[in-house]
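Every protein chain but one is kept in place in this view of the complex.
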Amino acid sequence: MPVNEAQKREIEQLRGQATETRRAVVPALEEMLYKPLPVLDQGFVRVIDYMGDDGAVVQAARVSYGRGTRQVSEDRGLLRYLMRHRHTTPFEMCEIKFHVKLPVFVARQWIRHRTASVNEYSARYSILNREFYMPAPDQLSTQSQDNRQGRGGVLQGEEAARVLDILREDAARNYADYQEMLNEDDEGNVIDPKRQGLARELARMNLPLSIYTEWYWKCDLHNLLHFLSLRADPHAQYEIRVYADAMLEALRAWVPLTAEAFEDYRMGGVHLSRAGLEAVKRMLAGEQVSAKDCGIAPREWRELMDSLGQ
Amino acid sequence: MPVNEAQKREIEQLRGQATETRRAVVPALEEMLYKPLPVLDQGFVRVIDYMGDDGAVVQAARVSYGRGTRQVSEDRGLLRYLMRHRHTTPFEMCEIKFHVKLPVFVARQWIRHRTASVNEYSARYSILNREFYMPAPDQLSTQSQDNRQGRGGVLQGEEAARVLDILREDAARNYADYQEMLNEDDEGNVIDPKRQGLARELARMNLPLSIYTEWYWKCDLHNLLHFLSLRADPHAQYEIRVYADAMLEALRAWVPLTAEAFEDYRMGGVHLSRAGLEAVKRMLAGEQVSAKDCGIAPREWRELMDSLGQ
Amino acid sequence: MPVNEAQKREIEQLRGQATETRRAVVPALEEMLYKPLPVLDQGFVRVIDYMGDDGAVVQAARVSYGRGTRQVSEDRGLLRYLMRHRHTTPFEMCEIKFHVKLPVFVARQWIRHRTASVNEYSARYSILNREFYMPAPDQLSTQSQDNRQGRGGVLQGEEAARVLDILREDAARNYADYQEMLNEDDEGNVIDPKRQGLARELARMNLPLSIYTEWYWKCDLHNLLHFLSLRADPHAQYEIRVYADAMLEALRAWVPLTAEAFEDYRMGGVHLSRAGLEAVKRMLAGEQVSAKDCGIAPREWRELMDSLGQ
Partner (left out) sequence: MPVNEAQKREIEQLRGQATETRRAVVPALEEMLYKPLPVLDQGFVRVIDYMGDDGAVVQAARVSYGRGTRQVSEDRGLLRYLMRHRHTTPFEMCEIKFHVKLPVFVARQWIRHRTASVNEYSARYSILNREFYMPAPDQLSTQSQDNRQGRGGVLQGEEAARVLDILREDAARNYADYQEMLNEDDEGNVIDPKRQGLARELARMNLPLSIYTEWYWKCDLHNLLHFLSLRADPHAQYEIRVYADAMLEALRAWVPLTAEAFEDYRMGGVHLSRAGLEAVKRMLAGEQVSAKDCGIAPREWRELMDSLGQ
């Protein structure tokens, strides 16, 4: 369960308040504010705060005095121009902050993005909750045969059941042992007054990487787009991709023109190398070309032909 | 003149609008929003947008669900604790964006702070205005005799007048020559139809470093504090310090508890070295100590005694 | 065992080679190069490469043409001046690269330092080794009673033995289950040909945070000093502090003058707040002062008196 009853009430209370501001406001994102977007079995992404809108990007690009209040059609054209030509600095002028609940092994991938600010729940200071990620049956994938870093088909029957049993039992046992070492039960009571309990910063090392943690994560729009281009990509691990998908939804509500340009120019496109461009030119000229003709290695050639739908 | 009539009207219009938001709002900063705070003879700093407040820092430190709504006294204690122990990451959770008009030689110092986002007026693309910094008479300082990087007394009489004449005349001549090379007058009209005009990206190289430029500059609260600790410091050059002072004013309106802790622990304090601490301990024990006793070099000893008011 | 036989031979081979270079060379660090400095029970830190020396910092501070070849005494004075006045940019001119083997829960703290470059062993791509951190008996600490983020005394007798049993058994079981889910044994052979094996990127989630990983970690001297000031500090968790201590040893070999200045001005000193400085001045004037007189909160007063040895 992503959030408990007390948290739900707190969120509702926050959503019930409204104050006047002179700043740029995005109604579609206000509508989402504070609400958890569920991800995986017990995780979520919540937008906690934001600064700026499509107009703030335009304004920075024009270094003008106002909010960039020309016609929408002109703003759209400028945003698309910036995206196409990788003029990235104006996109740094918007900022967004998320609250995220996610398994530790996902957090380990995520944190590799260094151009963001993070405050994570501290297991030195506090005790982690008994919450572990258990994959849905359709995500119990085999190791890919042709890609060392990827998934193949889905496990079936007994093997699938056995995997889930292992994950569930090991998590339960390790958590029970975590509590025993801490000498503290679910209610925070001492289990055995004759024992002293291991320090939290040590006991945590017994927890598996499937345990959930949470953090505040804040970055600017440019770096968010970079994150999404890598993590909403089909090559990203499913368990982080679903977080990126939820954030993409927030992106579309927040900066619709930027999101459209991003999906057209960055997500949906393809990069041709010098040799790949040469190959395309020859093909457009009606030539029959092969990998060898073009000096392109077989694997790369296959990637190129795939992307061109050949 | 920091802003012209058209800009004034635009700012008034922006300030006249208000919209509802569910985000944290800081009334004292809203009161300042968009208004130019005048700096130097023709410069300014304007707060254009912000995200978060003192509560957002507290919330990140607690990784809690709400806005950090405990009693103010507890929040104040936590913020002071964070500042004292240099737990800096929660301060990254707030963001602010300024619009700044400043001389190029000040911009060159400012840009050395790399953890900010910047969009500057482009002199490749546009023509710079005829606006140059002219120091006020009480800022026409001599070179310091005892500090190679600082100012001494103030120039007087004829020498001061001569300096101002030089600065004014050279700026005027260089700007007139800039226009002649561009072949474009104040109204944007071609001066001589038989000439073609030099590219803007080249003509600008004739302009002196006293010319004003402007930019949007955005950074998080932690990095703003770092900037202010260096640039609102007495060792900073006067011409950048006055910008830092204006930003400090915005800081106090925005995050009053953080600003107070910052001024108590970072601006107003002093760092004692291992040997300096040893010296203080011996002095507290009633010992008469000298630089030599303590193994401290003369210059450093002088700095230490100054800071201790000895 | 930090490194195996094959690795030892490879390291010896690398250490046996020498080539001529025109770059600055530091013999004391060359002596250490590639050698594992053992840390914890199975971890290590190895210096893999470096760029620059004390002279490179001096050179950058002087923006001179040569290598900064004045007398050592002058260089020392300049380095101490830079350190004392937090002129940090010249220290960015040196770079060092480490190869580190460390438990995952330590890696999670370490990676919060964002101004470094990292390449970690990938558990999406490869299978992790059966190597887990087991604390030495004198490190099995209890939770601190007066500091929620710290350790108290050491567990004794039966409780200590029980903790080690738990850590050992859970690690062994989780690893065996990891292999079973992967359907792959220690030699990389398929365990059961009728099963397909779970993808590596999923199976890893069953591993506890005590498992060892390894990475290349590279940063500049300024950022290394910042890392060390936080992680070689008594408040840092023991398990990361021992890595910082090993890196401090490399620092002293690499840039002895910088290391000395760092230990004098950053590690060994203390920061006095505005009010703390005021209190010291009054004490030096022979006044009897209390926390209340000075407007300092009790906890902070205690810290101040402790640091002054009062």
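Descriptive notes on the structure:
Per-chain residue numbering starts at 1, and chain names A, B and C are given in the order in which the chains are listed.
Definition applied: a residue touches a chain if its C-beta (ideal position, glycine included) is under 8 Å from a C-beta of that chain, and two chains touch if they have at least 3 such contacts.
Note that the structure is a prediction, hence the values are computed from the model and not measured.
Of the options C:50, C:132, C:262 or C:301, the residue whose C-beta touches the omitted chain is C:50. Within the complete assembly, residues 103-105, 108, 111-112, 114-115, 118, 122, 124-125, 133, 135, 139-144, 148-153, 155, 159, 162-163, 166-167, 170-171, 173-174, 177, 180-182, 195-202, 204-210, 237 of chain B touch the chain that is not shown.
Residues touching the missing chain, restricted to chain C, are 3, 7, 10-11, 13-15, 17-25, 30, 33-34, 49-52, 56, 59-61, 63, 65-67, 89-90, 92-93, 95, 97, 99, 117-122, 214-216, 218, 220 (touch as defined at the top). Taking the whole complex into account, chain A touches the unshown chain at residues 77, 80, 84, 89, 112, 263-265, 267-277, 280-281, 283-284, 297, 300, 307-310.
Methods note: only the chains that are shown with their structure count from here on.
Chain B and chain C carry the same sequence, and matching their CA atoms takes a turn of 180 degrees, rounded to a multiple of 5. Of all chains, the one whose mean C-alpha position sits at the greatest distance from that of chain C is B. Centres computed as Cα averages put chain A at a distance of 29 Å from chain C. Note on chain placement: the centre of chain A and the centre of chain B lie 35 Å apart, centres being C-alpha means. Touching two or more other chains at once are residues 89 of chain B.
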